[in-house]
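The complex appears here without one of its protein chains, the remainder shown in place.
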Amino acid sequence: MRTYRLVTACPDRVGIVAKISGFLATYNGWITEASHHSDQASGWFFMRYELRADSLPFELDDFRRAFAPIAREFDMHWQIADSAVKKRVVLMASKESHCLADLLHRWHSDELDCEITCVIANHDDLRGMVEWHGIPYHHVPVDPNDKQPAFAEVERLIEAHEADAVVLARYMQILPPSLCERLRHRVINIHHSFLPSFVGAKPYHQAAQRGVKLIGATCHYVTEELDAGPIIEQDLIRVSHKDSVEDMVRKGKDCEKMVLARGLRYHLEDRVLVHGNRTVVFD
Amino acid sequence: MRTYRLVTACPDRVGIVAKISGFLATYNGWITEASHHSDQASGWFFMRYELRADSLPFELDDFRRAFAPIAREFDMHWQIADSAVKKRVVLMASKESHCLADLLHRWHSDELDCEITCVIANHDDLRGMVEWHGIPYHHVPVDPNDKQPAFAEVERLIEAHEADAVVLARYMQILPPSLCERLRHRVINIHHSFLPSFVGAKPYHQAAQRGVKLIGATCHYVTEELDAGPIIEQDLIRVSHKDSVEDMVRKGKDCEKMVLARGLRYHLEDRVLVHGNRTVVFD
Amino acid sequence: MRTYRLVTACPDRVGIVAKISGFLATYNGWITEASHHSDQASGWFFMRYELRADSLPFELDDFRRAFAPIAREFDMHWQIADSAVKKRVVLMASKESHCLADLLHRWHSDELDCEITCVIANHDDLRGMVEWHGIPYHHVPVDPNDKQPAFAEVERLIEAHEADAVVLARYMQILPPSLCERLRHRVINIHHSFLPSFVGAKPYHQAAQRGVKLIGATCHYVTEELDAGPIIEQDLIRVSHKDSVEDMVRKGKDCEKMVLARGLRYHLEDRVLVHGNRTVVFD
Partner (left out) sequence: MRTYRLVTACPDRVGIVAKISGFLATYNGWITEASHHSDQASGWFFMRYELRADSLPFELDDFRRAFAPIAREFDMHWQIADSAVKKRVVLMASKESHCLADLLHRWHSDELDCEITCVIANHDDLRGMVEWHGIPYHHVPVDPNDKQPAFAEVERLIEAHEADAVVLARYMQILPPSLCERLRHRVINIHHSFLPSFVGAKPYHQAAQRGVKLIGATCHYVTEELDAGPIIEQDLIRVSHKDSVEDMVRKGKDCEKMVLARGLRYHLEDRVLVHGNRTVVFD
């Protein structure tokens, strides 16, 4: 079923729901899913509606025009998206295949509703797997002594592919701040620890060193500060003294895959609202 | 903060949210929490709003009068409750203390927002614990050869205490169908298995026999059919070949306590809507 | 590191560990992993040792000859396996790709230590994916009016491939009892429910109907009785009223993949000991 997804955020006050739902009812809009959140701490109100596209008498442009005055009245940040327009996703990877293979399979089996426009990788190892799926593979090696040219090419590719989302599927390189800034809330990373524990390199080694009893993964938007962006989704799995670092790496992969897939899905379905450095996720 | 909790269920159609939120906005009602669910399978729409009591110009009786025409228009099942009016709860127990002690402590430490009017038990073992909390304890032994007099007394006590909810905190007796019928959706049981697995007696023994790798607990409303009522909450914990039945009983207790406490909390906060034999839980 | 895996089960009594570990020490055998279980209920003792192959002065045949008298003395069921000899695995599938793709990727990325000798499927849909991995694909359609020829062919293929394990990766067909009997404790199935709940067809529909709050998956050895064989591994994930049957199917897939992969891994590493209808899993 084709739906429109209306997402709004504004300072909380009386009458927001009435105004918006009244507007929708005026046009006979059928709400199939409605989520609200009043954040007591910040005094903001967040909302996401899914509407049957065929219940409304107009297309998105008309919707936008008609809704704009209401949005202004309430100082809303807002957007509306059409479920029939697939988001364009660029995947970035390195040598590790587990997250990439997982996303490709979900896409291939129609579980992940998006267009994967290309894969960019700093190694050539995963080309065969990607190309079997009929997806272009761009090998952009990163020279450790001069990363700038590689990131310029990465940026060029992302723009050329008109990416709505960039997914770092264990890309293992730190994007330059300017790129993070430009693609704010559009670059999704999977970090292989339960953040804020074990920021940076080799988190499973850090976890083994500290002797934690669970290891985790965190899906978050990338910001200039390493591993510090708004968290979309997290999960953990149990480990014990029996698990070597290698075991943790292996077990952690399953956690990474699941957390990244869930986080990306929320993003693709316009379920993630960022406020400050935190997210509202209407799952 | 004192709130009113408005809960509605009706056949889904366009305009419900607009009508209700419009009604509330008319009276300047401030929504602090809003939950909606459109059930595709049944075509029903469920809703729960929490409203700041001090934002509305009238008390609940006036609210009810003003809202009634809207409710009729949409064929709603509905209710509104005042968070300042504590629900009256009767706890029922047998010899096992873990669920009872857990609920008593949550109540004692102001975590559970209700009035515990009394404890009814078919044994006298737990009297000291209950009376230390200042709660009346009624010992109503059940004669296995003639249970009717005991259940008549139980029913009398429940009525005398004007119970909004009856919690079977491992009561271990099956209530007569007439009582289940009378107290429909007001009697909450904790069953020590992940239903529908292991209905009836000795579920941990059944679980050990079958060799399952997790054991669970289920909080549900009691109906005439044993362990088959609408499920409010469930959870499980991992076991292994190392766990004897006694270990399962011990580990399972923690699961039972948590699941019952969560389920009761949902009920007390008017978060559980029953539709057919299933629940919508706006947690 | 190449290891030998010695697995024993026998009636419990004093001196078993001393006898076995004494035997091993005599030959300078280095134990890298040792697991024991004394089952109080049955009075049986289970054991699994991993030994550094290079610490022992002989190969497996000599080991077997030397160990046989001890095994006889204690009435042991026992076996020893060489980690360097990969087990031969036949995968069986239907149209659903998620479990198959998951296992293939784990194998392809060297996470799953086995040889996948072929895939047998009753539909031809997954051929491309399988053949990309360089694995033979046998399409054996099952005629619903006469399944016998198909299962004869399946049996022939399993024998021709000298399978140590057959994995039903959502094969969706019930194997004939004679084949189950023949391949006792070698056929691994993934059932898409938390058994013993929702045996048989369409378990997610059954789960939605009952209104459970978690859905699960069960990896078990196949026996003549449907979905009743010894359970190797299980897990669950949370669902709510928001999840339609389709959502359950989607979420459940992740659970199925993980549970099957873990269960198969235990089997491949000789970590599963079956006793009656239950398993000891030395994870």
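General observations
Each chain carries a letter (A, B and C) given by its place in the written order, and its residues are counted from 1.
Here, contacts are C-beta pairs under 8 Å (C-beta built on N, C-alpha and C of every residue); 3 or more make two chains touch, one makes a residue touch a chain.
Bear in mind that the values here come from a model prediction, so they are computed numbers and not experimental data.
For the chain missing from the display, the contacting residue among C:Cys10, C:Ala34 or C:Val245 is C:Ala34, taking the whole complex into account. Touching the missing chain, out of B:His77, B:His98, B:Lys147 or B:His275, is residue B:His98. By the touch rule set out above, subunit B reaches the unshown chain at residues 97-98, 101-102, 105, 108-109, 111, 132, 250, 253-254, 258, 261. Hidden from this view is one chain, which touches subunit C at 14-15, 17-19, 21-22, 24-26, 28-36, 38, 40, 55. In the full complex, the hidden chain is touched by subunit A at residues 37, 39-41, 46, 194-198, 208, 210-214, 216, 230-231, 233-236, 240-242, 244-245, 277-281, 283.
We adopt the following convention: only the chains that are shown with their structure count from here on.
Chain geometry summary: the mean Cα position of subunit A and that of subunit B are 37 Å apart.
The geometric centre of subunit B is 41 Å away from that of subunit C, both derived from CA atoms.
Contacts with at least two other chains are made by no residue of subunit C.
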